[in-house]
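Supplied in structure tokens, the structure appears directly below.
Note that this complex is displayed minus one protein chain, with the remaining chains in position.
Chain nomenclature is as follows: A and B, assigned in order of appearance, with residue numbering initiated at 1 for each chain independently.
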Amino acid sequence: MKSPIAVVVLAAGAGTRMKSALPKVLHPLANRPMVRHVLANAEALKPARIVGVIAPGAKDVAAAFAPYPTVVQTKPLGTGHAAKAALGALKGHAGPVLVVFGDAPLVTTETLKRLVTACAREKAAVGVLGFVAEDPTPYGRLVVQRGVLERIVESKDANEIERAITFSNSGVMCLDGRLIASLLGAIGNDNVKREFYLTDVVGIARAAGHKAIAVEGPETEFQGINSRAELAMAERALQQRLRAAAMTAGVTMTDPDTVWLSADTRIANDVTIGPNVRFGPGVTVASDVQIKAFCDIEGARIGRGAIIGPFARIRPGSEVADDVHIGNFVELKATKMGKGAKANHLAYLGDADIGARSNIGAGTIAVNYDGFGKWRTVVADDVFVGSNSSLVAPVKVGKGANVTAGSVVTEDVPADAVAFGRARQVTKKGRAGPLRAKLKARAAAAKRTKKK
Amino acid sequence: MKSPIAVVVLAAGAGTRMKSALPKVLHPLANRPMVRHVLANAEALKPARIVGVIAPGAKDVAAAFAPYPTVVQTKPLGTGHAAKAALGALKGHAGPVLVVFGDAPLVTTETLKRLVTACAREKAAVGVLGFVAEDPTPYGRLVVQRGVLERIVESKDANEIERAITFSNSGVMCLDGRLIASLLGAIGNDNVKREFYLTDVVGIARAAGHKAIAVEGPETEFQGINSRAELAMAERALQQRLRAAAMTAGVTMTDPDTVWLSADTRIANDVTIGPNVRFGPGVTVASDVQIKAFCDIEGARIGRGAIIGPFARIRPGSEVADDVHIGNFVELKATKMGKGAKANHLAYLGDADIGARSNIGAGTIAVNYDGFGKWRTVVADDVFVGSNSSLVAPVKVGKGANVTAGSVVTEDVPADAVAFGRARQVTKKGRAGPLRAKLKARAAAAKRTKKK
Partner (left out) sequence: MKSPIAVVVLAAGAGTRMKSALPKVLHPLANRPMVRHVLANAEALKPARIVGVIAPGAKDVAAAFAPYPTVVQTKPLGTGHAAKAALGALKGHAGPVLVVFGDAPLVTTETLKRLVTACAREKAAVGVLGFVAEDPTPYGRLVVQRGVLERIVESKDANEIERAITFSNSGVMCLDGRLIASLLGAIGNDNVKREFYLTDVVGIARAAGHKAIAVEGPETEFQGINSRAELAMAERALQQRLRAAAMTAGVTMTDPDTVWLSADTRIANDVTIGPNVRFGPGVTVASDVQIKAFCDIEGARIGRGAIIGPFARIRPGSEVADDVHIGNFVELKATKMGKGAKANHLAYLGDADIGARSNIGAGTIAVNYDGFGKWRTVVADDVFVGSNSSLVAPVKVGKGANVTAGSVVTEDVPADAVAFGRARQVTKKGRAGPLRAKLKARAAAAKRTKKK
């Protein structure tokens, strides 16, 4: 690489309009902190360096940047001031420097690449990403003449002709690494707010005889996030990208608008997904899987041909082998289901290993918690666990064993044994009438008491 | 208040296109009868009087107006006739009279206020709310010259020039209380349908030398509701308002379009809400609460830091204290969960008091109903209730007690006691094979019988 790129991510903004204790750039999108999207898009450029600029004391933000270094902008004195804070971390870097924003996660790698490429081709000291705004009112305008970016005019300072310009400033810039220190150093704060504006580098570069250019990108990529409503809009935009990519790869979604994916969700072809399915982080789904309506899946692998849901919840640490069925109102947590195993109705399997072809009856609970520790339930292959059973962990049920319905299993069951953990039925004839009379009287008495 | 307002709500329409036994204005929006939205928006004006005009026999509608009085429009002879029915109830009222519609619940207080203010300022006898219609075809047009509303032309009666007008009649009016009786009294029914049209008052007022004006409001507020499809559109519009307000106040919604709020839902800041959460009436949520996907919450308070769902249902009369966890496939009904208590999996807690830090195991049922009465279960602090237990109310479990998994508890458990209500496990070795053979034979026999 002749001219490796450096990326500076500005992430020191206060985000007061979020009305949140959580720093703005850590608010999640597609279950990943906003700034990690910015980093992922930057990483795809294979840059030589990435450096974050953060606010004083923002340890959580620094942690989100790891393994990349961060520098602290000591006071909130504008974007130019923030970029300057990164100069130390850029020492010795002579290639292009991209300045991007931690709260603008929709800018794609492809758009960044086009900016860098154009700057190299045009030998520009400064390149700015712009967009044609449907309503440019809130944005600075890019004044371009004969391929050269002459200046950026703030909306409030624009004259009538400039106000008619729709080509708007995204804020994203590419600066020549050999010039960046002198360009940023020359930014002044002679303005009402006494702040240092990064946009000033355009004029500074041109005054020094360097070239500035503007490169157009799609408006949809440049939405910054300053409020919960904008966060929701960005979430929607990201979800649309993730859904479209999945469908292109051969996934059927009955109603794509109601499938929520995580940035790292991986789904193979010929998977069908019903309405209202949420994928938390860390999910992989093999081909020919049916995921029915109303499922919530997180941190799990789903094997080929499995049938999931409706109303299934699969939690982190679960591995669902091929041809497994997980039915309604069933929860798996850190549970392995062997090939062809079934848990079709109202069950909680926590910290369990269920063997191949084993059938878990309706209402079964793998009792993994005793108030102090969590324990595993191990069910071997070809076991039949009757409905409404409780398997009190740690406990093992051997191959081919049968647990009768309604049993509480507290001791290991050997292979091929039958376990009973329930009382024999006793039927008392003619007693329902008197029982009804008694219960009725009790209810009536309670009613009288209430009235008093 | 010099000039207190009166509000007349026209709610006597038949609503046949709703195809419903329920009167149109009682169809709910955001879980509140349509007409109650109209009343709430009127109430915010602090009017001296509110009076409803209803159809004969519409007792339910009258009840929805309470505590405000209603008068009956004896026959459906048009809006002018309906407004006249309210004259008796307006006796002695000299201030402005707003005439609004029970089936147009989206008109905001702010827009009504602007109409009243403009009428006062302009000393107008009649003020009409209008809107610039994207497609004015179905509406009467407001003919305005030099700030004066000259007349309202019905669409079918409009000439070519008038048809080009997009400023359209919403129907909402403000009339001078001193003139209202004479204005309404002068409306005739010399038309094809032999009906009395309220819009005629514009011409009547002007003929008598009074001034009429039109005030513009946003088109979105003036959608009337005549069909289920329009009801759904109004619901969406109201939901958008409620969601936007919540986000502005610092609530994160992964997908706002799938959060359904009630008119009275109150949610604090830094609450995160996953996709597909429905709030029925009467819900208050404190800050730092996480409500995961697929929850249904109604008539409940949720304390600070609680984690709810996914797939949780909380029903009226429930109080969930700080730091409580309510997990998947759990239902609470009229149940209090003490601080830090947990019910994480497949449980029904009906009419129960659960103490602080107590843990309710998976599959636990608080058995509140015996076929005749409902009874309470009282679980003290620091209790551990094992999985698949049944607590048969009325019953009490004392502080620090332990109910073993699978127990049926029918008698009170003292503090620090351990309760067993289950059979001991009996394991019969080698019996699963013969059992399988027996069950297989039974199934085969049944199959043979079916074929015959």
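Structural remarks
One rule holds for everything that comes next: a contact is a pair of C-beta atoms (placed from the backbone, for glycine too) under 8 Å apart; a residue touches a chain by one contact, two chains touch by 3 or more.
In this text the structure is predicted, and so the values were computed from the model without any measurement.
The chain not shown here is touched by just one of A:T220, A:T252 or A:T284, and that residue is A:T252. Considering the whole complex, the residue from B:D103, B:D176, B:E221 or B:E235 that touches the absent chain is B:E235.
Interface with the hidden chain, as seen from chain B, comprises residues 18-22, 27, 227-229, 231-232, 235-236, 239, 257-258, 260, 276, 278, 294, 296, 311, 313, 329, 331, 346-348, 350, 363, 365, 367, 369-371, 384, 388-390, 392, 400-402, 407-411, 413-414, 416-423, 436, 439-440, 442-443, 446-447. Where chain A meets the omitted chain, the residues involved are 244, 247-258, 269-270, 274-276, 292-294, 310-311, 327-329, 345-346, 359, 361-363, 370-373, 375, 384, 386-388, 402, 404-406, 422-433, 435-436.
Just so it is clear, only the chains that are shown with their structure count from here on.
Separating the centre of chain A from that of chain B, both taken as means of CA atoms, is a distance of 32 Å.
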